[in-house]
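After this line comes chain A, so read on.
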Amino acid sequence: QDTIKIGYSGPLSGGAALYGKSVLNGMQMAAAEINAAPVEIGGKRYKVEIVALDDKYNPSETGINLQRLVQQHQTAAVLVPHSGGVFAAQATNEKLKVLLLAYTSLPAATERGNKLTVRIPPDFTTYIAPFIKASMSKYGKNVALAQADHDYAKAWSAAFKPAWEAAGGKVVADNPMSYNKAADFYSGVSRVIQAKPDVLFIGGASEPTALVAKQARELGFKGAFIVLDQAKLDEMAKITGGYNTLEGAVGVMPMSGDDRPDAVAFTTRYRKLNEGKDPSSEVALNYTAVHATIAAMKLAGTVSDAIAIRAQMDQAFRKLPGQYNPASVEGLDAKGGSIVNAIVASVENGKLKGQLLRSNAAGQ
Partner candidate 1 sequence: MLTLDKVSLSYGSFQALHGVDIHADEGELVVLLGANGAGKSSIFHAMSGLRRASGGSIRFGGRELVGRKPSQIVEDGLVHCPEGRKLFPGMSVLKNLTLGGYVHRRDSKGSQRLLDEVFALFPILHEKKDCPAGSLSGGQQQMVAIGRALMGRPKALLLDEPSLGLAPLVVKQMFEIIARINKAGTTVLLAEQNAYAALNIASRAYVIEQGRIVLEGSREELLGNEQVRKAYIGA
Partner candidate 2 sequence: MLELTSVTKRFGGLTAVNGISVGFERGTINAIIGPNGAGKTTFFNLISGAMPLSEGRIVIDGRDVTGLRADQMARIGVGRTFQSTTLFDNASVLDNLIVGHRLRTRSNLLDVVFGTRRLRDEEAACRRKAREALDFVGLAHIEARLAGDISQEERKRVAFALALATDPTLLLLDEPAGGVNPEETVGLADLIRKMKRSGLTICLIEHKMDMIMNLADKILVLNYGEKIAEGTPAEVRANPVVIEAYLGSDHAHS
Partner candidate 3 sequence: MNAKIGWSALLALGLAFPFIAGNDYHLTVMSTAYIYAIATVGLNLITGYTGQFNLAHSGFMAVGAYTVGILTVDYQVPFWIAFALSGVVAAGIGFFVGLVSLRLKTHFFSIFTMCVGYIMFLLIEKWDSLTHGTGGIVGIPAPESVFGLDFSEPRTQYYLVLLFLALSMWIMHRIVNSLLGRTFVAIRNGDDLAQALGINLMRNKLLAFMLSVFFAGLAGGLYAGYVRFLGPELASVEHTFDMTMYMLIGGIGTMAGPLLGAISMPWLTQQLQFLQDYRFVVFGPLLVALVIFLPHGIVGTWMARRKRKAAQQVTAPPVRLAANKGVRRA
C-alpha cells in the first residue's frame, strides 16, 4: 500500500499558530476519514498522509518548505494558508509541478494566471451586497470603518467602501486599527464613535474583533456591526459573553450555526474528535479541499501529475459527496477560485438568523 502525501506549509508556532493549526486540523480530519477505507487510484491502493511544516508566516520559509515537501516527500499538492506564502510559492510551483492549494481569499492569488493554483475560500466580494442590504435598511446610512489593517482587511474595505456609497450610504469615518498589535482599542474606537455612525464595519481575527465590538458598546455605540468574514460570530460571542452585545451584527454564518444537514453532521463529527470544540470555516474548507484533491486524483487516475489533477479539481468539487463538503463548495470558477453558497447571518434579539447567499441555488 503506497502513500499519497499532501503538504502543508503554514504557521504552527508564533502568533498565528492558532489559525495555522485549525487549517491543519481540517486537513488531518479529512485524511483520517479517507484512510478508513483506502483509496484506489490507477489500480493501486493508497493511504493519505499530511506532511506539515512550520513556516512561521514567513514567505521565504514557505519557499523552502515547498521545495522540501516536493523533493523530499514527493507531495503532489501543497496547501498554504497565507497570502505571502502563496505568492512566494507561486514563484516556483509551476516549475516544480505541484498543485498549490491556496487558502487565501485575496483574488490576486488566482488572478495572476498561475496554472496550478486552486483558491479554496470563495471570493469575499460576494458577501458585500447582502451585508449592506441587511444593515443599511434597518440601522441607517452612516458607516464608520474600524477594521483591521492587514492585507485582507484592507482589500475588504477597499471593495466595501464604494459599494456602500453606491447603495446610497455615507462613510463617516475611516480608521483601520492594528488588531494584532495594538495594546488598546479604546482611543481608536472612541475616535470612530465620535463620528456618530449607524453601522460599524469591523473585523480581523475573531477575538480582537469581539473586543472592538465590546468597547464600542461600552463607549455608547448602539448601532449595527458589519463583520468581515475572517471573524467568526460564534467565536466573538464567547469573548463578548453572548450575542447580546453583538445585536445587529451581520456576518458569515459560522459552522456551528449552519443548519444544513451536511454541515450539522460535520460539526457533530468534529466536536466529537475535539473535546466539544466548534469547527471554524477554516477547518471545514480545508477539510473539503483535501477530500476534493483526492477525488480529483481518482478522476485523473494519477497521484503525481499535478496538471491532470488540477484539471479535475472543478469536477471533484462538484461531485464531492455532501458529507465531505460541509462548506458547500459548488465548484471552481474559470480562474481556479471556489464558488460557495454561504449563509449570511445576522444577530437579531440575541440570536443568529441565517439566510442563503443565493436563495435559489440548490444545495447538493
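Candidates were picked such that all candidates are chains of the complex that A comes from, given by their letters.
The criterion applied here is as follows: contacts are C-beta pairs under 8 Å (C-beta built on N, C-alpha and C of every residue); 3 or more make two chains touch, one makes a residue touch a chain; residues count from 1.
Since the model is a prediction, treat every value here as computed from it, not as a measurement.
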item: Which of 1, 2 or 3 touches chain A - same complex, any copy; value: 3
item: Parts of chain A lying in touch with candidate 3, wherever the complex brings them together; value: 12-13, 17, 52-54, 57-60, 63-64, 67-68, 70-72, 83-84, 87-88, 90-91, 95, 106, 108, 112, 149-151, 154-155
